[in-house]
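A single protein chain has been omitted; all remaining protein chains appear in their positions.
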Amino acid sequence: MASITIRSDVTVKLVNVSANDAMVAKAARVSTIGKQSAADDLPTEGLINFLMRDRHGSPFEHNSFTFLVEAPIFVAREHMRHRSGWSYNEESGRYKELEGAFYVPSDDRSIVQVGKPGAYEFVPGNLRQKRTASRSLPSAYTFAYEHYEDLIHNGIAREVARMVLPVGTFTSYYATCNARSLMHFLSLRTISVDARFPSFPQREIEMVAERMEREFRESMPHTHAAFVKHGRVAP
Amino acid sequence: MASITIRSDVTVKLVNVSANDAMVAKAARVSTIGKQSAADDLPTEGLINFLMRDRHGSPFEHNSFTFLVEAPIFVAREHMRHRSGWSYNEESGRYKELEGAFYVPSDDRSIVQVGKPGAYEFVPGNLRQKRTASRSLPSAYTFAYEHYEDLIHNGIAREVARMVLPVGTFTSYYATCNARSLMHFLSLRTISVDARFPSFPQREIEMVAERMEREFRESMPHTHAAFVKHGRVAP
Amino acid sequence: MASITIRSDVTVKLVNVSANDAMVAKAARVSTIGKQSAADDLPTEGLINFLMRDRHGSPFEHNSFTFLVEAPIFVAREHMRHRSGWSYNEESGRYKELEGAFYVPSDDRSIVQVGKPGAYEFVPGNLRQKRTASRSLPSAYTFAYEHYEDLIHNGIAREVARMVLPVGTFTSYYATCNARSLMHFLSLRTISVDARFPSFPQREIEMVAERMEREFRESMPHTHAAFVKHGRVAP
Partner (left out) sequence: MASITIRSDVTVKLVNVSANDAMVAKAARVSTIGKQSAADDLPTEGLINFLMRDRHGSPFEHNSFTFLVEAPIFVAREHMRHRSGWSYNEESGRYKELEGAFYVPSDDRSIVQVGKPGAYEFVPGNLRQKRTASRSLPSAYTFAYEHYEDLIHNGIAREVARMVLPVGTFTSYYATCNARSLMHFLSLRTISVDARFPSFPQREIEMVAERMEREFRESMPHTHAAFVKHGRVAP
């Protein structure tokens, strides 16, 4: 029987970063500092706030974050829908044999959905439901991975064998973005109940987003603060 | 036991198209036709050839193709890696219950890979291998879909239940592109043994690409001919 | 003496369009209509409102508008800063001799700026100022175009001669976009005093934007209405 690994977490590692608040201000000031203009006395923090409020987005693009993410395929699928300002490289089920690591929600993840489309809420679920999920998912994963390994051992091409692997299988990918594209991602992939900019992401991609947001806040504290202040929407 | 549907094909339906060779020429000529310039006597076909050869790509962007594609998730995954000049909307495993349709390669699809990375070739496979694949895939799909339906019936959220569904599950999506982004897609997703621009796509996404290429050739015959003539690489 | 043409208007001609509200709804519904889901009874208008409010932007991308614009170079410069979802072809000062058409603001265009950065306002200007502008601009244009023609007639390359031409010189270009990228353009290039999404474009690019907005409203009335209702900001 195939031995599989069960994980309830995701991993986000900051591999490279070239980003700070000062460069945002520098890029913005190229527009304005001139021969006879009054000296631009606005300090960096105030300038960043002004840019965020008035939706001057381009000064937030002259920087770069590269992350290495380990997450289930269904998360990678949602992530890679973000096209503008994002670059990706993902492990390939054509070029390598995939490892048997699979995602199962942790105990505190609400797994029952109530309400109507556009206004869903999640509740923990009763004991029976929790038991069903915690048994059914690993069982399905194990069966699938046994078939995958069997196909591989019979000489079937990896690109064919992988067809049986579930979207709960872990994958890993590099993702590179700039602060503007990252804020756009965060605005849609973290929960927001702000009536102006509501968003209801799936919990698992929010886990990725939360880890990225920590790195973003660390590198660009004033930019992050302005993002939060102005409704968590990208400029 | 869950009843599932097995498919060995993909569907590509042209939903909207606003594209022709004449508009390519018109867009290119805005650069050149002027007061005192000699009349631009080059006919459309010759002009398109010149643009393709000299890699003037932008005149090929003023048009639009919208396709509705039905294909397995692993194909959609590869497709959506094309970011520039492509727009997508896909059915959602969060918002709806997914149907039990799954992909199994047809008998004439080579399923055994030989050779080294960068120079793989595919061969049909022996009888035992064909039998393994044709039994194993449906068996894995059925087991997975039974678990999916069971989770749904137990009230587990769709976005959790879908974790067990394999990447061989059919999905459907709208994909909109222009001729330039389409040519880029075709150059990478159809087989090319041209030593200058080799490409070795997985057969299943090539099936999507072939169907798109037919529509492209139909709408823009001169552009398609020039694309083929100049090595099947996007300008 | 060179004979030049003075214009105070811009031209925006819709060359091709493949866009309607129904396709927005169709693209959105691919996400949701399913086997056991309740029938999606929301009519097109309501669905579009919901998409706009919740910032589901991708369903607005499966359409295409191609415009032919005649406007001064400084307007084209601002326009082409819009990268995402826009395609351009412009007449070339390298490949053709440029015509002597130049922009002068009309009488009712306020030409004096008061206030501080971030809160500028424009006022008409006094008689002396109006007179200065209406004399000085054509005088500068004429002098520049005389030098341009003289350089050309002396056999200097067009790409060198054009260096003297002012940014008030008319150019023409094709611009292709989809409804989402168009709404982003409109949100920044038409005046908005909405405290949440202020924008203060230069009047001349707003003239282009207003003409494009008319075509947009014509082709996609429900989408346009939802855009206006939700603060004139792109989803």
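Letters A, B and C mark the chains as written, and numbering starts fresh at 1 in each.
Please note the rule applied: a contact is a pair of C-beta atoms (placed from the backbone, for glycine too) under 8 Å apart; a residue touches a chain by one contact, two chains touch by 3 or more.
The structure displayed is predicted, hence computed values, not measured ones.
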Result, missing-chain neighbours among shown chains, is A, B, C
Among C:Ala22, C:Met80 or C:Ile191, which residue is in touch with the absent chain? C:Met80
Which listed residue, C:Met163, C:Ile191 or C:Val228, touches the chain dropped from view? C:Met163
Touching the unshown chain, chain A contributes residues 15-18, 23, 26-28, 30-37, 58-59, 61-64, 66, 68, 87-92, 95-99, 172-174, 176, 178
What chain C residues would touch the chain not displayed? 72-74, 77, 80-81, 83-84, 86, 88, 93-95, 103-105, 111-113, 117, 122, 125, 128-129, 132-133, 136-137, 139-141, 143-144, 147-148, 150-151, 154-160, 162-168, 202
Could you please point out the chain B residues that touch the chain left off the display? 32, 50, 53-55, 58, 81, 84, 117-118, 188, 196-199, 231
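Simple rule for what comes next: only the chains that are shown with their structure count from here on.
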Call it same or different for chain A and chain B: same when shared residue numbers make up over half of all numbers used at their interface. same
What are the residues of chain A that contact at least two other chains? 81, 84, 117
